[in-house]
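Yeah, one chain of the complex is gone here, protein chain that is, but the others are all in their spots.
After this line comes chain A, so read on.
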Amino acid sequence: MLELRGVTAGYGRTIVLDDVSVVVPTGDAVAVMGHNGAGKTTLLRVAVGLLPVRAGTVLLDGEDVTRLRPNARVRRGLGYVPQGQQCFPQMTTMENLQLITTSKAEIRGVLDTFPALTELLSRRAGLLSGGQRQQLAIARTLLTQPRMLILDEPTEGIQPNVVQEIEQVILGLTQRGDLSVLLVEQHVGFALRSTGSYYVLESGRITAQGEGGAGALDSVRAAMAV
């Protein structure tokens, strides 16, 4: 379970998040939606510890992790796939994975999830396509064996056929039951299909929240149109 309580955060003098509270119950999948610049990535950076809070607390499975560095949160089961298909460009695909573990069995496990990576193991990650890099990013995060997985716009800027594949994997992950998921997504349809509840973030505030499912489509669209 991940809980952000009354989080206020920003960069320099600007406040980007103003008293935001979000809960991801154990085993559930939650979507955060909002327009460009609403503060979604900022919210996730606070959750993983890359950005300090001005006020508020971050709780992971009930433990206050607000002051913990990101790597300590990872060791407590928090996994993060950042926006923008990030990788270690000068390292090969294999080295990107071996950074987490050298266990052949574990690596084979994530390669089963993303078979396309098998051909690319000795290629430098900086030379992969955007879609391939995103698959690598998700695979690498899965190797950290998270109990709480955070995904920031995992299908943004990726060709449609690869998007399908990635969406299938995410759908599978959200239904696993032993994994909680916090998904930031601009595609409202996919977000609501793959999660059980949602928040709408506008200009750093939560403006709507509720249960997911196809029935929520209209209310989310209405909340985001404002």
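As a working rule, a residue touches a chain if its C-beta (ideal position, glycine included) is under 8 Å from a C-beta of that chain, and two chains touch if they have at least 3 such contacts; residues count from 1.
Here is the rule we use: contacts and distances are computed from a predicted model.
Q: Just go with whichever of "Urea ABC transporter permease subunit UrtB", "Pyruvate dehydrogenase E1 component beta subunit", "Peptidase M42" or "Aldehyde oxidase" UniProt uses as the name of the absent chain.
A: Of the names offered in "Urea ABC transporter permease subunit UrtB", "Pyruvate dehydrogenase E1 component beta subunit", "Peptidase M42" or "Aldehyde oxidase", the one UniProt assigns to the missing chain is "Urea ABC transporter permease subunit UrtB".
Q: With the full complex in mind, choose from A:33, A:48, A:117 or A:223 the residue touching the hidden chain.
A: A:48
Q: Thinking of the whole complex, not just what is shown, which of A:102, A:118, A:175 or A:203 touches the missing chain?
A: Going through A:102, A:118, A:175 or A:203 one by one, A:102 is the residue touching the chain not shown.
Q: One chain isn't shown here. Among A:74, A:151, A:166 or A:224, which residue touches it?
A: Answering carefully, the residue with contact to the hidden chain is A:74.
Q: Which residue numbers on chain A touch the omitted chain?
A: For chain A, the residues touching the absent chain are 48-50, 69-71, 74-75, 80, 82, 84-91, 95, 98-100, 102, 124, 126-128, 133, 140-141, 144.
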